[in-house]
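Here the complex is missing one protein chain, while the rest keep their positions.
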Amino acid sequence: MGGNEEKIREVAGRLLRDGEVNLIIGHERGTLPLRSSPCFVTDPEDLDRLIWDPTCDINLAKYLHGRDERVGILAKGCDARSIVVCASEGQVEMDRVVILGLPCHGVINRKNIESEIAGREILEAIVTDEIITLKGEGFEEVLPTETFLDDSCMSCRHRTPPVYDVLIGEPLPEASEDDGYAEVNELESKSAEERWDHFVDEISNCIRCYSCRDVCPMCYCKECFVDETMPAWFGKTNEITDTMIYHVVRAIHLTGRCVDCGACSRACPMHINLRALTKKAEKIARDRFNFEAGISLEDTPVLGTFKQDDSEEFII
Amino acid sequence: MNAEVKGSGPEEETSSEGRWEPRIIAFLCNWCSYAGADLAGISRLQYPPNIRVVRVPCSSRVSPYFIIKSLQRGWDGVLVSGCHPGDCHYISGNLVARRRFAVLKDMLEYIGVEPGRVNFSWVSAAEGDKFSKVVREVVNRVRALGPAERLVKVG
Amino acid sequence: MKHMTIAKDGIRDFIDRLVKRCRVIAPVESGKILRFREVSSGEEACFDFHNTKLSPKEILFPQNEVLFKYSKGRGAIEAEAGPSKNGEWVIFGIRPCDARGITLTDLFFSSGEHKDLLYLEKRGRSALVGFACIHPLNTCFCTSTGGNPFGREGMDLLLVDLGERYLVEVLTERGERLIEADRGLKDASEVDVDTANKLSRVAEKSLRTRLQMEGLSEKLDGMFEDPLWDRVHQKCVGCGVCTFVCPTCWCFDVVDEETADSSSRIRLWDTCQFPLFTLQGSGFNPRPTGKERMRQRVMHKLNYFFREHRAFACVGCGRCVRECPVNLDIREIIRTIMSE
Partner (left out) sequence: MTNPYIPHISVLRKIKTENAVNDIKTFEVEFEDPEVARGFDYKPGQFGMVSYFGAGECPIGFASSPMDKGILQFTIKKVGVVTTALHNSLVGEKIGVRGPYGNGWPVEEMEGHDVLIVGAGFAFTTLRSLVKYILHEDNRERFGDLTVIYGARNPGELIYKYDLSEWEKSNEIDLILTVDRGDESWTKREGYVPTILEEVSPSSKNAIALICGPPIVIRLSMPILTKLGFPPDKTCLSLEMRMKCGIGKCGRCNVGNRYVCQDGPVFTMKELQEMPKEY
C-alpha cells in the first residue's frame, strides 16, 4: 500500500488546491506503535502527514456526520460502504463528498499482535502489506501481516470500494471465499443456554463507555435510546441485563446497515468481541432479506421497507 | 407520565392448585387481533387467563423496546398479534412490522432468550377461535419454559 | 522504615493468610483483560502485568453504587446506604500511580463542606499493598506529574521485586498490622534495601516520556479561548473510555431505579465527554460540541483542580493514551500547550 501514499498526497493536494474540497480526512501516523490516528488536512502543506498502511484501522466515515465543509475522504472498502449507507439514510450529501477509494489488503488487529508478543512492550513497529517488524526492550520480531489481519478483513468481500470518485491504486480481486460467519454459525449451533452463558461472560466486562457506539458510522442519533429519559427505556448501569440489552438493541439497529468494518471490536477497551453480535445482524439481513449494506446508493434501508414475500415462518 | 414512573412488572400469581402460572403480556392490534379477542369473548370461547392485553393501534406500533422492556420487567412471555398481511388498516403497518419482528426474534434467540418467550401471530377480527387457540398455544409454550430469568433485572 | 522480605513463591500463601483475616482484592483475569476483583485465594491473583486495564478506583468508587433505598410506597428512606461489604479490605498489587490516584480521590471527596461519606467509609477500611514498577511502560509519565515508579504515596506496604524475593517496605501501622506475626516474612538485609534503591533509580531513568508540566496550569489560565482547542478535539469521537479508565476521574450521574423487589437511588460513573453531562432542561447546553468537552477534561485535570489543590488530577498512568480508540494522546496536548 506504501506506493500509493505519494499518489494519495498528490490527488488530495490537487483537490485542495483546485478548491473542489476544503477539507481532507485521512489517516496519520499514531503516537504509539501499531497505531494510526484520524487526520484533518485543510492546508496543502500538511499533506505529507497522510499515510496509508495496514495500521489505518479507523472508519473515517464517522467524521462526515454534521459536517458542512466539502470533504475529500480517504476510504477503504468498508469506509466507502459506510458512506453509502449514511448517504442512503440522508446523513451525508454525496455532492459534498469526494471519495478517494483505497483498495485495501486489510488492516491489522493490534490486540492479537500484542497478545502474540505476550506482555513484552512493543516500542517500535513498521507495518507493510507483507510483514510486521516489531522492536522492543531486547527483542525484535517479524510477523506475517496476513495472519494478524483483523477478523473483518479476513472475510472481506469488498477490498475495492464499491463506490468512489477517484480510485487510488489498482482494484484488488475479491480474494476471500470465507464469508466470515464461522463464529456466528458455531454459536448458532449451540443451545440457548450455552449462548446466553457465552454472551453474559463476554458482556459482563462492559464498562458502558460507548466507544463501540461512538466510533461506529452507523450510530449518529441525536439522542441514543440509552440516553432517553422520557421514558427511560433501559437502565444505564453496567448491570448485566441493562448492558446486554444495550448491545442487543444496538445490533438490531445495525441490521442491514452494518458493513462489518470491525471498528467497534477494535475500539473496545475491555477486549469484548462485539463482532459476534454485529456479524449476526449482517447475517440476518443477508438470510432474510437478501441484502448487503452499502453497495449501491439506490438501496433503501432494510427495516424501512418490506416485500410482500418477506419470510414469516415464525408467525403463528 | 406517572403511570410509567410507577410501572412495574407482573405481580407473582399462582393458580388455584398453587402451580406457577406464566404471566404473558399481549400487544393486540386494535383493528384485527383486539377485535378477534372480543369475538372470542362474545362467543364464550375459553382460553387461559394468563395474558394481559395492551391495545395498540397497529402491530407496527410495537417497538423492540416494548418487548425487551417487558422481558426485563419480569414478564414470562410476550405475544404480539396483528392483522394478516393485506388486512392492515394502515395498508403496510404489519408488513413493516414483520421485518422488525423477524430481526428481533432472531437476535433475541441468538443471545440465548429461549425460543417461545416472544411470539408473533396474525389474527383477524373474524378469527375468535384462532385467537383462543393462539393464546392457549403461547401459554403452553411459556409454561414449558418455566419462569423467565434471562434478561430479567433483579436487585 | 521497616523492611522485610518474602519469597516470590510465598506470595500466594501470604494472600491465603490475608484472606483469612480480611477481604483481599487483587488483579485477576476477567475475559481477556485484568481487573481488580475480590479473590478467595492467592491462586486467583495474577502478578505478571504492567498495569490493569481499570485502576482499583472501581473498587472504592464502583461504576454503579446504591446511594440509598426507599420504600415501594415512596414514602420513606429504608436503608442508610446500600449494603456495604464491610470488613477490612486489602487492595493487593496496586501500582504507585494508582495509589497516588486514590490519594487524589481522597483529597477530592473529603474537600469542601459536604464530604462523600460513601467513598470515605470504604476508603477508611482499605489498605493498599503495592508493587513498585520495575519496568514502566513507554506510555507512562508518572514522574512528569509528581509521581514515581517506586512512589509510596497512599501505600501501606510496598513490594519491590528483587528477583526470587520481594522486598516488603512497611510504610504505615496498618501495613505493620497486615504482616505482624506473619512467619512467611523475614527481615531484610542492607543488601536487599540497596538493590531496591538501585532498581528504583533504574526504573526512574527508564521512563521515556518526560513532559515539562511545570507552569502548565499557569499557562492554561489564559488559554480558554485559544484556537488550539479547535484543532485538538477534531479526532475525538466523544466516547467515555479516557475518563472511565482514568484513576483520577470521579464524576458521576444520579438516577432512581425501581425493579420488582427494590427501589433505590444509585449513582453511576459519568463523563464530561458525553453531551448529556451539562444539557439543561431548557435545551441549552453550555458545552454543546466536542471542543468544549475536550477543553473541560484538560482544563479540569491540569488547571481547575490544580488551582484548588496544587496537584494535577492526573497521575501519568498512560491508560487514556493506550485505550483511546482514535489515539488521541494527552501527552501531545500537554506538549502543544507548553509550546504555545
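Lettered A, B and C in written order, each chain numbered from 1.
Following the convention adopted for this analysis, a contact is a pair of C-beta atoms (placed from the backbone, for glycine too) under 8 Å apart; a residue touches a chain by one contact, two chains touch by 3 or more.
On a predicted model such as this, the values are computed, not experimentally measured, just so you know.
Asker: Of A:22, A:42 or A:229, which sits in contact with the chain we cannot see?
Answerer: The missing chain is touched by A:229.
Asker: From the list C:75, C:163 or C:215, pick the residue that touches the absent chain.
Answerer: Touches the omitted chain: C:75.
Asker: Considering the complete complex, identify which of C:50, C:125 or C:300 is in touch with the unshown chain.
Answerer: C:300
Asker: Please give every residue of chain A in contact with the chain that is not shown.
Answerer: Residues of chain A in touch with the missing chain: 229-230, 232.
Asker: If the missing chain were put back, which residues of chain C would it touch?
Answerer: Where chain C meets the chain not shown: residues 67-68, 70, 74-77, 80-81, 108-109, 112-118, 224-225, 250-256, 258, 263, 265, 267, 270, 272, 277-282, 284, 286-287, 292, 296, 299-300, 303-305, 307-308.
Heads up, the rule we're going with is that only the chains that are shown with their structure count from here on.
Asker: Rounded to the nearest whole Å, what is the centre-to-centre distance of chain B and chain C, using the mean of the C-alpha atoms as each centre?
Answerer: Centre separation, chain B to chain C: 47 Å.
Asker: Chain A to chain B: how many Å between their CA centres?
Answerer: Measuring from centre to centre gives 37 Å for this pair.
Asker: Multi-chain contacts only, two chains or more: what residues does chain A have there?
Answerer: 235, 239
Asker: With touch defined as at the start, can you tell me which chain C residues reach chain B in the complex?
Answerer: For chain C paired with chain B, touching residues are 258-262.
Asker: Can you list the chain B residues touching chain C in their complex?
Answerer: 8-9, 73-74, 153-155
Asker: Report the residues of chain A in contact with chain B in the complex, numbered from low to high.
Answerer: It comes out as residues 187-188, 192-200, 225, 230-231, 233-235, 239, 241-242, 244-245, 248-249, 251-252, 255, 277, 280-281, 284, 288-289, 302-306, 308, 310-312, 314-316.
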